[in-house]
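Here the complex is missing one protein chain, while the rest keep their positions.
Labels run A and B following the written order; every chain starts at residue 1.
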Amino acid sequence: MTDISMPATGTFVQRQLDVTSQAAAARVKRRYRAEKRFRFYGLAAVLFAALCLVILLSDILNKAWPAFTQSRLTVDVPVTAEAVDVNNAGAGDYDGAVRDGLRAVFPAVTSRADKKALNAVLSSGASDALRRQVMANPALIGQTVKISATLSSDADLYLKGSATRAHEQPAAFAAKVSGTTGSITVDGGAGAFAGELAALKRITSARAESMRREATRLATTAQSISADLKASETRLASATAAGEKEVAATYDALVKRHTENKATLEAQTSAMRDSAEALRNRASDIKGSENLDTAMPSLLILIKGGVVKATSVSVDGVKGDVIVPLASDTAAQPGAWKMLVVESPEDSRKIQDRQIAFLETLKQKGAVQSVFNWPFFVSGDSREPELAGILGALVGSAYTMLVTLLLCLPLGVGAAIYLEEFAPKNRLTNLIEVNINNLAAVPSIVFGLLGLAMFLNFFGMPRSSPLVGGLVLALLVLPTIIIASRAALKSVPPSIREAALGVGASKQQAVFHHVLPLAVPGIMTGTIIGMAHALGETAPLLMIGMIAFIVDVPARLTDAATVLPVQIFLWSDLPELGFQAKTAAAIVVLLLFLFVMNGLAIVLRKRFEIRW
Amino acid sequence: MDAIVAHQNNVNGHWGGAGNAPKIVARAVNVYYGEKQALKNVNVEIPNRGVMAFIGPSGCGKSTFLRCINRMNDTIASCRMTGLVTIDGQDVYDSALDVVQLRARVGMVFQKANPFPKSIYDNVAYGPRIHGLATTKEDLDEIVSKSLERAGLWSEVKDRLSESGTGLSGGQQQRLCIARAIAVGPEVILMDEPCSALDPIATARVEELIDELKSNYCIVIVTHSMQQAARVSQRTAFFHLGSLVEEGETQTIFMKPKDQRTQDYITGRFG
Partner (left out) sequence: MSATYFAALAAIVLASYLYGSRRAYALRALSPSGGVHSLPVYHGWYMAAICALPMVILFMVWASAAPRWIETQAIQKLPVAMQSADPLARATVLREIASAAAGGALAQSASPEIKQAASSMQSLTELSNWAMLGAGLGLAGLGFLWGASRLRPDFRARNTVEKVVTGALIACSVVAVLTTVGIVFSVLFESLRFFGKYPWNEFLFGLQWSPQTAMRADQIGQSGTFGFVPLFVGTMLIMLIAMLVATPIGLFAAIYMAEYATPKFRATAKPVLEILAGVPTVVYGFFAALTVAPLIRAAGNYAGLDVASESALAAGLVMGVMIIPFVSSLSDDVINAVPQSLRDGSYALGATKSETIKKVVLPAALPGIVSAIMLAISRAIGETMIVVMAAGLAGNLTFNPLDSVTTITVQIKTLLVGDQEFDSAKTLSAFALGFVLFFFTLILNMAALKIVQKYREQYD
């Protein structure tokens, strides 16, 4: 490009822009299309970011929603003198008492398995409130107390419909039952259950198909193994021929293993093929009745105040076992009974059919309420999802933030004042400036390493404590606060300083009496934003051990504690489904705090912003 | 007024200015920045060839009027304009007119030299490229070298065309901007105080350049310096507080101004 030469002849004609030709019009059109496209990309990028935020927040709110309510069971509990000793009310068998109260609702529950299932509907903390009530008022011993008991997480999730897919079907026809207990039939007349049966056949057919596919996959694996087997056999033969004993031994072992695997796999494959075939036959037999095993959806029939669990469905009727006895064996009118289809097979869910039957019965009796989950906010962590709360984490966060604020505000403002107002411009202060800017971009986990190596291992400070957590976070947000405070100090015009110096104030008096007060709103804004950052920080706190499982609410700065974001991290790792909602709920609480803090910062900025 | 426009359209055809008909005609131009009125009922005709100078104290609206001619005011959100500005009889503010093409035909040179942070070559080639003026590399090379030559910069930069335009001296930068403006072959060149940031020697070079260009272009120059206006322009318009006070032959304006305010400004009573 550099070496363009002047044309030798001076016959240059200035090109005139052509605006009228078709080519020109097309070019302009193209340029405007490019303009529109470019503008659209920009808008799309902004909208994409907004969409991400909406998806993120709505996903979390959606997940958190169930955690803000809790299913509770109203039950009459006989607090007998045998169960609770008046002199030692704290040590009484309240769990047993609550269980007895529940058992009284289901007098027909006698078998061990049924009792166990019924007890499992209750939370292990169901009796805590009762214990407190009785300890506060021992006169209750010997009376029957109406309490509101916490349900187990599985029961709670079932009632909220978030773990198990189930739907009710009102029955449009009259049903005759053959008895009130034991194995009975529910007869709905010709073709009454054709719909249910067809749905079940579809599921059976799908199961047959997936089983067939699995069998094919196994067969492929078996084939590859037999290829390996062949290769090993060849190697074995050649090794034996060459007299390499060790190699031969290795391959001999391999051949044996492959043969074994191949046999097992082939047996599995043929067994699977057979059962797939059987299932397919069952599915194609449209009229034939369908047995409901634990791999199939469950069909519960709620009739006459009792519950029947279907074991076999035919076109006209259902055979089933009574879980909760029926009040009478008279025919039920259309609409006076209903079917409950639990789509997830019993194998793949935590709640059993009979527990569903118990819960549905309790629900019909009006003993189950959904209330605001207040305990979530006033209790500490727990291994049981239904009992876990965020109070411990909230208090831990509050302590940690307190330490952070007390340290980083004076340090940050002091450093900012020095650097902005007093520091001479030399290499040392320049170094400090560069250092602060770089420190602001150091990954947070590195601050955790600092805390671990320095505060815990070198100074021997207490592990997992809000004190150390606060220290680490203070160092983490210190650069942010210094930078914000310096900006606030810088925005105060020099005329203010000159005016103060002009009336004979010392440099420090000018700064502390005049400049600093004017910079306070800016410093506050920066501090709040820094604190919000610290409140959401997780990684460095993991390094200093604030990740321990702590049930108690911390009482001192040196107690082991956890903080809200770490609590979120801990819960998100737990396998129980109940914790997923709790995690999301804790996130909602954390985000609320952050929004309030950031909102406060914006208000402060708007309210006290002085334009010079 | 419509009649004038129609007439001129008939005589000159589309964009085809010729003869002594005025190149630019402004009628009843008012410009507002938000609530503030920056121009009040400006009427002026600018001839087809030669240099017209706008003079007046700071904030009198001369730059605002200049920016009306190529609709640079469009880039300011709060700016509103009424009245009529035509170039060769074509309404500049006609909604059917493409502002992008208008600006290609009306070049502009700014107060402070603003070369793009690109090579000298790319600075000049930028306009021809976006307007598709050259189809081959040779064409583009020719446009660049010719434009630089016309701007009187060729001999100084021909060996370092790939160096950054921002590395030139202030006067060279301004001449580069002029080369950039004439590379797209405009009919009008608007100059907004082109020498205010230059030293006297660089100013002299730019003034020489304006003098050379005046036979081929319609040049409108806004200037602070009355001496400059006297040196380079054939016609001069005096703006004061948003109004066009007086317009005429440069000599007349400077020797025998009709308006007292012009007299006062020229003799240095205010400014």
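Before moving on, here are some points about what is shown:
FYI, a residue touches a chain if its C-beta (ideal position, glycine included) is under 8 Å from a C-beta of that chain, and two chains touch if they have at least 3 such contacts.
The shown structure was predicted, so the numbers you read here are calculated from the model rather than taken from an experiment.
Residue in contact with the omitted chain (choice from A:182, A:366, A:460 or A:494): A:460.
Interface note: of A:86, A:434, A:499 or A:603, the residue touching the hidden chain in the full complex is A:434.
Only one residue from A:67, A:171, A:255 or A:452 touches the chain missing from this view: A:452. In the complete complex, the residue from A:25, A:49, A:278 or A:327 that touches the missing chain is A:49. By the touch definition given at the top, subunit A reaches the unshown chain through residues 31-32, 34-35, 37-39, 41-46, 48-50, 52-53, 56, 59-60, 63, 410-415, 417-419, 422-423, 431-432, 434-439, 441-450, 452-454, 457-460, 475, 478-479, 482, 506, 508, 532-533, 535-539, 542-543, 545, 547, 565-566, 568-569, 572-573, 580, 583-584, 587, 590-591, 594-595, 598, 602. Interface with the hidden chain, as seen from subunit B, comprises residues 70, 72, 75, 100-105, 107-108, 110, 112, 114-118, 126-127, 130-131, 177, 180-181, 184, 190.
The rule is simple: only the chains that are shown with their structure count from here on.
Centroids of subunit A and subunit B (each the mean of its C-alpha atoms) stand 66 Å apart. Residues of subunit B touching subunit A in their complex: 14-15, 98, 100-101, 104-105, 119, 121, 128, 130-134, 141-146, 149, 154, 158-162, 184-186, 216.
Across the complex, subunit B is touched by residues 1-2, 4-7, 12, 14-17, 19-20, 27-28, 31 of subunit A.
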